[in-house]
Structure formats: C-alpha cells, structure tokens
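Sharing a structure here in structure tokens format.
Note that one protein chain is taken out, while the other chains of the complex remain in position.
So, chain A:
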C-alpha cells in the first residue's frame, strides 16, 4: 500500500469519527436552540395574553399565527409547562408541535394560557444535516483524493529522487551520490545517511581496487626477474634433473604471470579502459580467429563447422573482440573430446559456439566464476570465461549456456537477448527490468 493511501485512509477515519460526533452535537444544539427560542417566544405571547386578560381585552384565537387557548383552572401550576409532540396527525409532516402553558392569576381567577407553535421536527433537522454531511464528505474525499496525488508528488518528490539515485547507483562507476537539498527533516536525514553509506562504499571500493591493481602491478617486476634469471640459468649447462626442476619453476612462474595478467585485465575491464565508438566487423575477425585456431583444431583431431553471416557490425574495442572470440574458441577446443566437433554460428543478433565435450561436473553457473575449472585442466588458469562474462556485462550482451546431450552451447546475444532457450548467465540489468 502506498504511503499516500495510508495517510489518506487515516485522515478519512479521523474525519469520519469527527463527523459522527460533530453531527450529533450539531443536531442536539440546533434542536435545543430552536426549541428554546420558540419556547421563549411562546412564553412572551402567553404573558401578553395575560396582560390582555388583565385589561379585559378579548383573547384572539391566534396571535402571530400561533393558536392560543385560555382556560380557567382550579389550581394554578407553579411553573410553565412545555411539551413537544412529534406526530403525523398533528400539524404538517416534518413538523413538531410545541406547546407552552403558563399559569396566571388574574383577578383571583387562575387561568391556564396555552399557546402552540410548529417547529421543525428532529427528522427535519437530521435531513438538513444529512445533506450538508454528504456535501462535506464529497468535498473532503475529492480534495484528499486530488491532494494525495498532487501534493504527495511535491512532498514525496525528494524521496522519489533519492530512490531513483540509489537505484542507479553503481559502485563500479566510483561516482559519489549527490542528493538534492530538501526541507523535509526525515528526507534530509535519509539522504545524509545514504550519502554517508555510499561514500564509504565508494571509498572502500576505490581503495580495494587500488590495492589489487597495485598488487598485480608490483608483482610484474619480480615475475619478470624470475623469468629472466631462469632463462639465463637454462643457457648454462645444467643436468637433466636440474633441467626438470627449472622447467617446474618456469611453469609455476608462467602460471603466476598468467593469473596476474588476467586479473589485471579484468580490473581494466571494470575500469572501462577499453572504450570504443567505432563499429567493427565481427564476421571478418571471427573468420580470422577460426583460421588461427585451425591448426590447433586439426592437431586435436576435431572437426569444425562454421556458418558466419557477412558484415555483422558491433561497437566494440578490437582487442576485446579478439579476446572474446579467442576465449570462446579456445574453451570449445580445450573442453572437447577426441574426434569431437565444434560449430560456430554468427548472425546479426547472436554468436553461438557449440562444442561436444564431457559432462560438467559443477553447476553451469560456476563456469563463469574466476578460477572454477570444469575439469582439471592443468594448462588453464580458469579465468577465460570470467573474462567473457565481464566483456558481455560491460557491453550489455546476454550470455547464455545450455547443454544438449553431449553438446555444450555458449551464446552471446548482441541485442541483450538470446533467441534459443538456454540458461541466461548474464543479462543487461536494464533489459531485465523492462521485462
């Protein structure tokens, strides 16, 4: 339920309660006032009749349209008698008859002077009130309804802006949030709190990134020294046993260097260092890449089938495209079986690489995690598909993985979606929002 509606309902409940109490009060007050005024008036009439009697004037049947009757009574009452009769047989409908009798002693005779008047009945008063209540309610409902829409838009405006900003907040952009000033104390507090929180997150993120960047950068030099010394060592006469050891060390250094450069690359991708505004023809690059790998494919005894649509253009940095294609293809080659097949399809909307291969031992989502390897591949670091995923996320391409029997299918949808069914690994956040 919207905040506005909640407030509205509460106000309506309060107004309802007030109306009920208010109507009761009004009703009673009005009735009391009318009766009192009429009674006073009738008493006045009675006194005038008494005066007239004293003077020996004849008493008219009606004074000011009020019926007057004078009777002689044996005993005078002490006080005035007031009676109010609501009846349909008396007077007009919707009116009550108010009777006031006063006792007067004139010339030692006791007279009871009774006058009666028609006053609005309770129903009449209530009906009158009803109409006003209905009008009042109609106005209240209408105004609250309208103001809830319009006033809330003004009052809650800063809040909605804050929400939008927080929603768009992206740590990787390292952009701190700047909220618009507001005069609502709660929103000011909220903004201040959010600002503090996100600023800290951004600062932490920046320092963490700096650390990892520096770490991988600082590692390059020692690795370079190790590599150099090992190469020099190799050139000096070494025995077979020593050679084996040197090779082991060299393999380890190689792996270290590869991990390092891959991590640096991922960091650079996150930093948006690869920015390009020019369209590039993937069809050509893909053909070249497949050609590059033909020897490897042949050596592994694999067969390859390609269907590449001509002139597929994408706005992408050339290095990234090469990286993406290399990683997808080398993945298809590496995780293949002897005598297996590779199929590469490209059209305007998507790139699909299918390869035969052993069943996955891990959940497919793990595949795109850093350092998760499907099977124990000694030569690979296990970061290739993580790089593919990062590139796809960066360019809002949809990346999906599916299996069909022996086949493993990796698809990259350039328009943010994949035609074929498959488990979508990463999709553009904007598009998923729209869907």
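Note that in this section a residue touches a chain if its C-beta (ideal position, glycine included) is under 8 Å from a C-beta of that chain, and two chains touch if they have at least 3 such contacts; residues count from 1.
The criterion applied here is as follows: contacts and distances are computed from a predicted model.
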Quick one: the chain not pictured, UniProt calls it what, "Response regulator transcription factor", "Chemotaxis protein CheA", "ABC transporter ATP-binding protein" or "Mercuric transport protein MerT"? "Response regulator transcription factor"
Can you tell me which of A:3, A:243, A:279 or A:307 touches the chain that was removed from the display? A:243
Which of these, A:163, A:224 or A:365, touches the one chain of the complex that we don't see? A:224
Where A:45, A:119, A:383 or A:398 are the choices, the one touching the absent chain is A:383
Tell me which stretches of chain A touch the chain missing from the display. 217-218, 220-221, 223-232, 234-235, 238, 240, 243-244, 246-247, 250-251, 253-254, 257-258, 261-262, 264-265, 268, 273-274, 295-296, 299, 319, 322-323, 326-327, 330-331, 334, 377, 379-384, 387
